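Note that one protein chain is taken out, while the other chains of the complex remain in position.
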Amino acid sequence: MVGAGASSLVLEVRNLAAARGLRLLFEGVSFEVASGESLELRGPNGSGKSTLLRILAGLTRPQAGTVKLVGPEDANGLHYLGHLDAVKPAETAGEQAQFWARYFGREPAVAKAAMKRVGLASRGAVPGRGLSAGQKRRLALTRLLIEPRPLWLLDEPTAALDSEGRDLVAQLVAEHRASGGMVIAAVHGDGFASSRVLDLSTLKAKA
Amino acid sequence: MAVMSFFANPHRFMAASKWPAWIFTALGVALVAFGVWRGLLAPEDHQQDERARMMFVHVPAMWLSLFAYAFMVGASLISFVWRHAIADVAAKSAAPIGAVFTAIGLMTGSIWGYTTWGTWWEWGDARLVSVLVLFFIYLGYIAVWQAMETPQKAARAASILCLVGAVNIPIIHFSVEWFAVLHQQSTFMTTDDKATAEFKIPMYISALGYLALFGGLTLMNMRAEIMRTRAEMLLQRRQAAD
Amino acid sequence: MSGSFAVFARELKLAWSGGGGAALPVGFFAAAASMTPFAVGSDTIALQTAGPGVIWIALALSSLLPMERLFQADLEDGTLDAYASSGVGMEGIALAKTLAHWIATGIPLALVSPILWIMLQGAPEASGLVAGAALVGSLAFFFFGSIGAALAAGMRRGGLLIALVTLPLYVPTMIFGAATLDAAASGGDWLGPLMLTGSAALFGIATSPFGAAMALRTAID
Partner (left out) sequence: MPSVDTDYSAYVNATYLIALGALAAALVWSAFRLLRARRKLDEAENPASDPHGDAEP
């Protein structure tokens, strides 16, 4: 699934600090994630899990610290799946998958396969506003499959999903790790098999 | 240096800026007072047209409106490149002072225009009109600071607007000048050449007074801004701790 | 680059279908211009002098109208996060979105302008020039407006702020555009002002995407 050179990839994070407005969320956060590993971010709401993911995705600027993806693959090989599913109400589910295929310069067939893999094959003609929260989340998951990228950043990926959906996410993560990919996910409740945990509540921002 | 750590201990700047703020302000008041005395009260020693007296207040204001914006552009560049919080505070504090100078320049220019061309507003005068557009850019800049939630986002958006404005000011000036030519309106505003030498010296002094006032008031606003942000930070931290 | 082209195609489709496409801005443009006779008086001379200017003011304001939604929708549903984290340059995305919205809304505005020109007692033979100038002018208005739109995307009610921030940037285009119509009405040299309007538009296209991209990164932060 993932590019051949992905096996020797490492994400290096060095004493990261982040703030929301004027309040420091966390500081001195350092860790490394290598190919095949997955890291679960845990902690109560507001402890900065989403902010940390957004920093790793390059969306939010940290107060301090560095994030480096070391390896042969080009630097920004990542997918970020936030709380929002980036689903357009006016476009149909099939059109949106096709859009992302064109966006990443992939064949339309890849989009169709991804729709089938997430269980939306029969929902292609349904417009975005007609999809349930779970279906929107599955549509967002197709982006991970359409364009293979080593680093997955998932913000509560199983939110709004039924048990079958949660199994799907677990499977996708397992396959991704098996092929040398890396996953960092903010989770509540059960996480993924044999993955490390970073509990942000223990790193309470020092006063 | 990250925004957080600056507001956490801004002591170095606060200590350094304590006296200069008052000194500049006092110096500014003194020099402006001299300018007023020289311009208004000095005995009319020769057949110089009375209207030239307005130059002591109008010309320095126009200079300062541009100087203040240049200061803000410099601060925005530093904030944008080195992301130093002090630069954002400087730009945010200078904006209202710059806007006041621009307003003074426009109002006194309009009165001067009435006594010279008989109209309260001369669209043919490229300098006056482009300063009017500059005034709107000032208002937009100040509005952006109010509109954003967090200080960091507001700072970034404001510095972008300031730099975009700076790129457009020369273009606006050129197009207004071209507009004046097209509409064949009188475009002269001969403040400099008409003012004789012994007028220029006091005018420069009065301009220095404006500059000192700009420095003093901006520093005062910066100190106020830092104190208020630090207070909010301490309050938030204490609420978080409870 | 494939990313920006895909976004361009998607925006064009969405701008055209969703939200009635150009109907609202064109309606506003016509309504604003038609207010002139009530304000200036309906005799031909008054309308001919005020006409060109009013058409350009109305064109600027109706170009400003759709700006608020240019980036807001994508920011709110997470699409902007997906674009920004995918490594495709935000400059290309801003250019693609602005161009698509210009085609969907700017061109209809330009096509309607001759009708308003004739309604305001403008010389019918100058209609082609009026449409051409409006085409170039709306291009400048859209691109300068995109910076304001990107700045306002990160705010709660950014609409009015877009106008305050963007209108100073419209001054050059306004001057040259209205001058083009003046020349057209008085039969003078309209090529000069038209070229200047074109230069304003090209300047807008060349610089605005960078300003908008910086502002978008701030809005996403």
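By written order: A, B and C. Residues from 1 in each chain.
Simple rule for what comes next: a contact is a pair of C-beta atoms (placed from the backbone, for glycine too) under 8 Å apart; a residue touches a chain by one contact, two chains touch by 3 or more.
Small disclaimer: the values here were computed from a predicted structure and weren't measured.
For the omitted chain, the shown partners it touches in the full complex are B. Contact with the chain not shown here comes from a single listed residue; of B:129, B:176, B:203 or B:217, that residue is B:217. Looking at subunit B, the residues touching the absent chain are 25, 29, 32, 36, 39-40, 49-51, 53-54, 57-58, 61, 96-97, 100, 103-104, 107-108, 111-112, 114-118, 213, 217, 220-221, 223-225, 227-228, 230-232, 234-235, 238, 242.
Methods note: only the chains that are shown with their structure count from here on.
If touching chains are joined by edges, the resulting network of the protein chains shown connects every chain directly with every other. Compared with subunit A, the chain whose C-alpha mean position is the greatest distance off is B. Compare each chain's C-alpha centroid with the centroid of every protein C-alpha atom shown, and the nearest one belongs to C. Per-chain CA centroids place subunit A at a distance of 47 Å from subunit B.
Once the centre of each chain is set as its mean CA position, subunit B and subunit C turn out to be 31 Å apart.
Centre-to-centre separation between subunit A and subunit C, using Cα means, comes to 37 Å. Residue positions of subunit B touching 2 or more other chains: 152.
Residue positions of subunit C with contacts to 2 or more other chains are 221. Contact residues of subunit C toward subunit A in the complex are 2-3, 5-7, 9-10, 13-14, 17-18, 76-79, 81-82, 84-88, 220-221.
Across the complex, subunit C meets subunit B through its residues 147, 151-152, 154-156, 158, 161, 164-165, 167-169, 171-172, 175-176, 179, 196, 200, 203, 207, 211, 214-215, 218-219, 221.
The touching residues of subunit A, when paired with subunit C in their complex, are 54, 57-61, 74, 76-80, 82-88, 90-91, 99, 102-105, 143, 147, 153.
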